[in-house]
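I'd like to ask some things about the structure below.
All protein chains of the complex are present and in place, except for one that has been dropped.
== chain A ==
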Amino acid sequence: MASPTRSSSPVPSLPPPRPKSPPQYPDLYGKRRELLKVQMLEREIGFLEEELKSLEGLQPASRRCKEVHDFLMANPDPLIPTNRKIRRSHRFWKWLCGKSCFNFSWICCCFSGCSLRLSMPSCCNCCPSMKCWFCRWPRCHWPRCSWPSCTWPSCTWPSCTWPSCTWPRCACLRCTCPHCTCIHCHCPHCHLPTCCCCYFCCCLEKPSCGQCCTLPSLSCPDCDPCSGCTCSCPKCTKVCHCSNCTKTCCSPCYLC
């Protein structure tokens, strides 16, 4: 094989390749965010200086305490024990109301089915207010009630749903999460989720860590395959206590 012949003109040598660094683009987004933060802080400084100024002529706390004190002493309270005079004429009603309170002036007890044919007084001294919380009368649905033989709470008035009420009639089972007492409902008509609904249970004092969790997400290790996700939020310190959870994620079980 004949060797290649050399050309007579010299070949210029190319400079070695020098890859360039990428151009420095201005970090507009970062600068804008920083500027906004500074503006907010400067605004806060303005508010704080205004507040400091407003303290100059401010009354001391003792004046406010006196106002509160006078308000508290001036107003009665139905929940607080007090001394009270009763008139002689009310003592009969007080005796009568020893067991039941006839404190509803709009309900007349003169119905023929009622064994006690009495009209009721407009007030009753054994009750703290006009709406007596200790009156058993309204629980018996007159006129079907056969007072005084009605022995509430076992009243059998048809519409009475206490205490035999089985509403909402779902066959609910307990959640398997060892820390919560939520409901794991299988009822096909029930809108309760079929997974652990402990969104507010003891493993979580607040609904979410606002920094890293996006709500709501209904997946739960009980029903979704665990993807072993890892929460990257450095501020989140939660730990999932659900016994079925195998995630290393720090998000609570209903969120991952």
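One rule holds in what follows: a contact is a pair of C-beta atoms (placed from the backbone, for glycine too) under 8 Å apart; a residue touches a chain by one contact, two chains touch by 3 or more; residues count from 1.
Just so it is clear, contacts and distances are computed from a predicted model.
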Omitted chain, identified by the protein name its UniProt record gives, among "Guanine nucleotide-binding protein subunit beta-2 isoform X1", "DNA replication complex GINS protein PSF2", "ATP synthase F(0) complex subunit 8" or "Exosome component 7": "Guanine nucleotide-binding protein subunit beta-2 isoform X1"
Interface with the undisplayed chain - residues on chain A: 27, 30-31, 34-38, 40-45, 47-49, 51-52, 55, 58-62, 64-69, 71-72, 75-86, 125-126, 128-129, 131, 133-134, 138-139, 159-163, 165, 167-168, 170, 172, 181-183, 191-193, 197, 199-200, 205-208, 210, 215-216
